[in-house]
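Quick notes on the structure that follows.
Note that one protein chain of the assembly has been removed; the remaining protein chains are unaltered in position.
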Amino acid sequence: MTHPTKLPRGGVDPPTEILVSRDAVIANAIIPSRALIPLLQHSGKAAICLVKPGDRVKEGMLIGKADGSRSANVHASIPGIVSEVRELRLPQGEVCTAVAIDLGGEFETSGKPRARREWQGLSRPDLLDRIRTAGVVGLGGSSIPTHLKLAVPPGSSSPMLVANAVGSEPSMSADDALLREKAPEIVEGLRVCHALLRPARTVIALGENSEELVPELERILRQSGMKAEVTVLPSRYPHGHEQLVLAALQGKPPGTGTAATVLNVATLFAVFEAVLLEKPLVERVLTVTGSIVRQPRNLKARFGTDIRDLLEECGGLTSEPGKIVVGGPMRGVSVDSLSVPVTKGTSGIVAFGIADARPGAELPCIRCGNCIEACPWDLVPTRLYKLIRMGDPAAAEREGLSRCTECGCCAYACPSRIPLVAVLRDGKRSLLSDRKGTPDA
Amino acid sequence: MRENPGAAAPPPLPLMPAPHLGVRLSTKRMTWMVSLGLFPAAAWGVFLFGLPAMGVLAVSIGTAALAELAVTLPSRRFTLADGSAFLTGGIVGLLMPAGVPLYVPAAASAFAILVIKQSFGGLGRNWMNPAMGGIVFALLSWPAPLSRWMTPRGGALQDAVLTPLDALRAALAGPGAKEGSPLAILSSAGYSFSGMDTSVVGWVNSHLLAPLGTSLQPGSFDVLVGHVAGGIGSISAPLLALGAWYLISRGVIRWHLPVFYVGSFLVLAAIFGGLGSGRGWLAGGPVFHLLSGNLVLGAFYAAPDPVTSPLTNKGKCMFGIGLGVLTFLLRYYGSLGDGVAASIVLGNCAAPLLDRWAARRGTVESAS
Partner (left out) sequence: MTTARLNPPAVLFLGLCPAIAVSVRVNDALWMSAGVILVLVLSNLGMRLLSRENGPGESSNTPGWAGGNAGLLQALVITSLLTACFEAALLVRVPLASASLGIYAPLIAVNCLVLSHGGPGPARGIGASVTSALGRGIGFAAALVLIALVREVLGSGTVTLFPMGGFAGTIEIRPLVDQPVRALGFAGGGLLCLGYLAGAARAIAARTEARRTRGETSP
């Protein structure tokens, strides 16, 4: 086990206690009576719908076929009958087709143990095929189809493979819980990726909160025969971000080190299920938390479940909600109703009471420099903000706007409550639309 | 989804941009906390100088508030709640003599708010520290009223005395003896200290320091505690330091600027301070100068104003050193009183340059 010494700068420590008890096991959420499954749950093109209203679907059946290479398969998470196929506006704003399935019929595969299949003898294309067929995408926030991330040209190898369990956002303990309960399976998934990429160096990166898992992990690694290091990094937001984990591991400024493949532990678990159990991706673990949630828990929920049902399973809300966020508290998207389906990218649900919902009045920038101290990417957010507000996003671009990952540290640290992330995002958008407007650019 | 067919749709939840957490210390709270940090020193000043001091503070803060209202009310904004006008008026008042005619703090406050702050666009847009700009304006316009200081505790307005700093300057310029520390020079020039000072210093010397072979100069207690003529708030360095410790520990002020400011000033004063008066190297009397004048107030409350000081910590350190050098030069070799307000104003002109020099690694400098 190692502790890297040259850590990235910046980041913030929001004082949100992990509300979900660390000893609590992941509970299976109640199967919903109706699942609304969007066909766009990944980054890339939406899947092509294969069903129409009235069709009978089985659990795990393919209902959306990947549209080209930058796309992913979508499967039915519950058996039943398709009641409607309609347009759905996702929380991030995109509109896509969604399939509504009313529960009915038998669960043919749930609850029954699956036999583990052999995979060591499979060729690389066959392994990738199993992953692609199962519709596995990055579950740590990127939602990039995993078979794209794991595809290297034949004969070459990736320099480094990292299993990222550092923890993406404050209060989101789903990855930690998964690692506690399913460590052998996750290591097995890592072995599959190792076989695909043949990296020179393999690392499992943990956050400080999970440090007690290190002996167990090292034991499992020895048994599996895979040569991998276990590293513990400080749990500071956003140091679980892919680039910052690599920066800590390689000891270089973020974005300047050698490229590597970083996969979230939940994704590795999905890879395990896809390759060894040939099970499609129909559910994921997420954290339901918030000061007004009666019993915050980690739940394993099927895609298409309403978040309202999940909140009820956690004992409901203790008071009127002021804001509901899908995702984590720093990067999540606030939604205007509780009728939002769980998708592959839903890492959690955070419920805020009315008192905590609003940030307070916005005051002018007082040039305190907190945002500069907080930014892990060495940007000067106050300057970028002013340039964009003055209508010059191109100048902001020259000063590093494209390096911004919208982590939210600057806006968190701003005492004047300036919505920095929103302004920076607008700046990026206006640059993009400027570029689209000039065809020869 | 279990929907009640007859129920009306619930009102939509509010949509807000990420992130959904924020640091607890807001700008408003920070500004009021700075005013709170000044409170012990202000209370001590009012206690020592009585009602006239209260009047000066009331006028300076009141004028600042009125000036701010005059500018912001027509555009229907109410900015008094953010506490910056109150703080500007407070600092201006605390640097004034207790017996000053009331039009001086009024004009200084009004100038600070109307010209230095609001003419540039209000909070966050000014490039010069408003309180310091107002003080410099007052020093240039009314030098005579601003050098009539009251004796503390029962002094009448007509009994103008010199502050220890001005008295030291006069003594050094005069023909008398110039040996030893500043307090020794003051004693030999006949500057009088209070009775309490005599008894405390005498007790300490006879009981604690005599066995060690050293002694405290008469006047040490007075200067330390703040029982001297001077600005209402600037006389008591320990109380100001108390407030400053509170502010730094809560993260309202960063320690870099004040520490480098005071540190560089003390180093320069210790090494070079005696040169101007012919007493040689290492004879500058740094501790005396630390406790006199507006240095502590300026370094911990006025200079770290985030709007007018550099953005990065490295820049703040360089700024502090620059201010220390300027204050040393202006105080030991200049003639405009204390030197702190003028050096902060001059330093504000250089702050954008420091932002450029101390930019973070990895930032691409724009061509502008």
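To keep things simple, chains are lettered A and B as they appear, and every chain counts its residues starting from 1.
One rule holds in what follows: contacts are C-beta pairs under 8 Å (C-beta built on N, C-alpha and C of every residue); 3 or more make two chains touch, one makes a residue touch a chain.
Note that the coordinates shown come from a computational prediction; the quantities given were computed from them, not determined experimentally.
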| request: Counting contacts across the entire complex, name the shown chains the missing chain touches. | output: B
| query | Of the residues B:13, B:107 or B:253, which one touches the chain left out of the display? | reply | B:107
| note | Among the options B:23, B:58, B:80 or B:115, the absent chain makes contact with B:115
| request: Give the residue, chosen from B:49, B:86 or B:137, that touches the chain omitted from the document. | output: B:137
| query | What residues on chain B make contact with the chain left out of this view? | reply | 101, 103, 107, 115, 137, 140-145
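Going forward, only the chains that are shown with their structure count from here on.
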| note | Taking each chain's mean CA coordinate, chain A and chain B are separated, in whole Å, by 50
| request: Flag every residue of chain A that touches chain B in the complex, lowest number first. | output: 12, 14, 16, 33-34, 36, 170, 253, 306, 308, 321-325, 327, 329-339, 350, 352, 357-360, 363-370, 372-373, 377-380, 382, 395, 398-400, 406, 408, 411-417, 419, 421-422, 425
| note | Per the touch rule above, chain B residues touching chain A in the complex are 1-2, 10, 12-23, 25-30, 82, 122-125, 306-307, 309-313, 359-368
